[in-house]
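Take a look at the following structure, please.
Here the complex is missing one protein chain, while the rest keep their positions.
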Amino acid sequence: MNKIVADAHEALQGLQDNMTLMLGGFGLCGIPENSISALVEMGVNGLTCISNNAGVDDFGLGLLLQKKQIKKMISSYVGENDEFERQMLSGELEVDLIPQGSLAERCRAGGAGIPAFFTPAGYGTEVAEGKEVRIFGGKPHILEAALTADFAIIKAWKGDRYGNLIYKGTARNFNPVMAMAGKITVVEVEELVEPGELDPNFIHTPGVFVQRIFQGKNYEKRIEQRTTRPKA
Amino acid sequence: MNKIVADAHEALQGLQDNMTLMLGGFGLCGIPENSISALVEMGVNGLTCISNNAGVDDFGLGLLLQKKQIKKMISSYVGENDEFERQMLSGELEVDLIPQGSLAERCRAGGAGIPAFFTPAGYGTEVAEGKEVRIFGGKPHILEAALTADFAIIKAWKGDRYGNLIYKGTARNFNPVMAMAGKITVVEVEELVEPGELDPNFIHTPGVFVQRIFQGKNYEKRIEQRTTRPKA
Amino acid sequence: MLDREGIAKRIAQELQDGWYVNLGIGIPTLVANYIPEGINVEFQSENGLLGMGPFPVEGAEDADLINAGKQTVTMLPGGSIFDSATSFAMIRGQHVQLTVLGAMEVAENGDIANWKIPGRMVKGMGGAMDLVASAENIIVAMKHTNRKGASKLLKACTLPLTGVGCVKKVVTNMAVLEVKEDGFHLIERAPGVSVEDIKNATEGRLVVPDVVPEMTI
Partner (left out) sequence: MLDREGIAKRIAQELQDGWYVNLGIGIPTLVANYIPEGINVEFQSENGLLGMGPFPVEGAEDADLINAGKQTVTMLPGGSIFDSATSFAMIRGQHVQLTVLGAMEVAENGDIANWKIPGRMVKGMGGAMDLVASAENIIVAMKHTNRKGASKLLKACTLPLTGVGCVKKVVTNMAVLEVKEDGFHLIERAPGVSVEDIKNATEGRLVVPDVVPEMTI
């Protein structure tokens, strides 16, 4: 088993216009920086992007929005991006807003072969429009469908050539659930290690979910809200 | 936060006749040995036990079966236990056999607030009787309901007083999903450690799912099928 | 009249020992600064963090350790990290005892709106819809009135809903109110605020007992 490829461009081979992508990350934390840059360079268009957020104006998915490569966003929160808001309110960009927990669970379900599940989130709101409602334990729930993607684009901390991954801190977020749900799952890691270096008991994403892996470079890891307290 | 109790008896306080229990483990691997002994000593009866297997005649849940403390078993495979088979075929014991993946997912769903989900497993079989069938992607699926328990009884390798847990090897199995699904989740560990000793990045079960934890003793860890190869 | 810190202080009095608590963005975040003596709680951040500590000291910020507001944070001993699906398993599965969040509007039947102003502002619901649909115990932290002076405690929400009939308690700069079947029950007044002031600032049905004590914060 050797899933290592040279770089983001090789990892994204076969990715075409109008495909559906999942992109890991929460805000700018744990986003696949190298792959996003490659998507800009490739110039693919008409993308449907499933990602919790849409980056900021000049970083993360904001870079793809600037170039109008995205046709539709499926997200839970997009409040940090003015260009996004402009494109959405003007109707240039289709947007499907989903409760964050439903988004995470729908990705996991897509990866786990669960085509649909009931959740209470969103009952009685716009989110429930057109969806089946059923009462369980006296409480109304709505039926949510699984999400999958042509490519799931993931950022991990360390990985090996089998595709085994570990994440660091809250850069984990959506990455493990999206890794499960890609027809092709592409991973960029800060550090490629030899098989056996990752303790099998503490692997976050088993390699079975991963098709291609490469060592990323020049990570900026921009901080969105730098908050500190004074030194004591 | 201090969830530490002295022993299995204190951990199981409030556990009464006719309650529903989940018990972690796969075969005899990762079973809560101390708690099972305590259940025998407590003499509680009429239990509904959700557990992948039913132990062997003289170990694991077999000990409760011998004393006829179990009214109903919810399991996926019970092939290693003659007394079990005798009680089931004679009608003394109610048995609900569930596909192993559905059992695991139903426990996780119970813990995750997902009241029901669709799965292809069991379609067209006895397991599907009385269950809703729906086609997704051209393939029939059945609707399965979440499982929860009055007590989830879990075995972990190490844990701290917050209830954070790690498991060792394949002793993990059903323990993490059942830990999520107990109204009261009780954990026995081989080693209690101080908070902070477990790397927060590699905790298998976050303490939020755990109510009581204690250090077990005298683990037998019996091997069901001792298979080896000759030394080279 | 309370300021933002005052609202947070008052909400902190609601904390009970051993609770897991999710704090939303804004005023709710401040609650963490006022945990009462002798009370141990753990803070859950829905991006995948339990046991969240204070902001890091300058220079110790870690881009890989943020809260749901995208702020750099620290972790306390006994904390843990997990993925987004597990995080919302905690929330949806009711393992988190208290949710505190902000709102644009709350209705007398417990409905809440806080994620969208049609045609003008659509940031998204983030985790709020999951939180309000699942939490047993939801406290809304907000100003009693909006910038134009109009009440945010309404007969019915006018904005798209985040959740229905879910809010149990509201703590504003003017009052503490419980949401019950017959409307907003006035529990406490903020220092220097009269019952009359609160009546004037509340559009939804307000139930006022004979005695309305002033908060002690």
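So that you can tell them apart, the chains are marked A, B and C in the order they are listed, and the count of residues begins at 1 in each.
Just so we're on the same page, a contact is a pair of C-beta atoms (placed from the backbone, for glycine too) under 8 Å apart; a residue touches a chain by one contact, two chains touch by 3 or more.
Remember, it's a predicted structure, so these values are computed and weren't measured experimentally.
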item: Displayed chains contacted by the hidden chain, counting the whole assembly; value: A, B
item: Footprint left on subunit A by the chain that the document does not show; value: 1, 108, 110-114, 160-162, 164, 180, 194-196, 200-201, 203, 206-209
item: Chain not shown, touching residues in subunit B; value: 26-30, 52, 75-80, 85, 88-89, 95, 97, 99-105, 107-108, 119-127, 157, 168-177, 204, 221-232
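Heads up, the rule we're going with is that only the chains that are shown with their structure count from here on.
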item: Comparison of B-C and A-C by number of C-beta pairs in contact, larger one; value: A-C
item: Of all other chains, the one whose Cα centre sits farthest from subunit B; value: C
item: Inter-chain centre distance, subunit B versus subunit C - centres from mean C-alpha coordinates, in Å; value: 36
item: Subunit A-subunit C separation of Cα centroids, rounded to whole Å; value: 28
item: Where subunit C touches two or more other chains at once, by residue number; value: 81-82, 85, 88, 91-92, 134
item: Residue numbers of subunit B (touch at least two other chains); value: 112-114, 201
